[in-house]
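To start, the structure under review is shown below, and the notes come after it.
What you see is the complex with one protein chain gone and the rest in place.
For chain A:
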Amino acid sequence: MKVGTILRPALVLLLLALVLRPEWFAPVFAPLAPQGAPVIYERSSLLSLSLSHLGLVAAATAAATLIAVALAIFVTRPAGAAFRPLSRTITNMGQTFPPVAVLALAVPVLGFGAGPTLVALFLYGLLPIFENTVTALTTLPPATMEAARGIGLNRWQRLLRVELPLALLVMLTGIRLSVVIALGTATIGSTVAARTLGEVIIAGLLTNNTAFVLQGGLIVGLFAVLIYDALVQLEAWLARRTGTS
């Protein structure tokens, strides 16, 4: 905890500096750039790339959460129980497809840009959220569920007042995994012209400029670590607040 209180603000400051004032780091990266090549990526602003990167991740994860949770709710009702194996297979397939293959298949349909990346991130994000939500909804404390029926809550009230709030923590863990996977995977989107931080890394790879690769990688890595940490904090806070820790 003590390490966190110092390390967390330090990492946030480092990330802000890398995104907003990249020129400060020119001396650090200079030895890594080839002779005469630019040290700092300047073809587009790192801030706008970061925002677009985060936007893609947020949109894909939001869609994945919506679909995965809805599907999980459906297959844990008596009427949908028969679809549970099938839906498992589908979400698992989403996970086994390499993201590059999804991009390659999606480009002819959706064209270049953000579309194929969104599809890949969405498919990739489904599984952890779906699996966690199903697990959470099927392992609720039996006495609590029995009491919820016994005191006269109808199906909807049980779902909204008891099942989902009690499943929330485990669901959030799934969402956290999805977000972190998506933050990394989104960089590949730049191969099909989506505006993400992958642009910096790919530019570096194409021109043999390790400085660019490191810059892009560091920013994506720091985002992943900090967002992961923020979500862990959110879960801990929720657990305390709802007395379910």
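Of note:
The working rule: a contact is a pair of C-beta atoms (placed from the backbone, for glycine too) under 8 Å apart; a residue touches a chain by one contact, two chains touch by 3 or more; residues count from 1.
As a working rule, contacts and distances are computed from a predicted model.
The chain absent from the displayed complex carries the UniProt protein name "ABC transporter ATP-binding protein", chosen from "ABC transporter ATP-binding protein", "RsbT antagonist protein RsbS", "Cysteine-rich domain-containing protein" or "AAA family ATPase".
Screening A:Ser45, A:Thr139, A:Asn208 or A:Thr242 for touch with the missing chain picks out A:Thr242. Only one of A:Leu153, A:Leu205 or A:Leu222 touches the absent chain when the whole complex is considered: A:Leu153. When the full complex is taken into account, the listed residue touching the unshown chain is A:Val162, out of A:Val19, A:Val39 or A:Val162. Residues 141, 143-154, 157, 161-162, 165-166, 242-245 are the ones on chain A that touch the missing chain.
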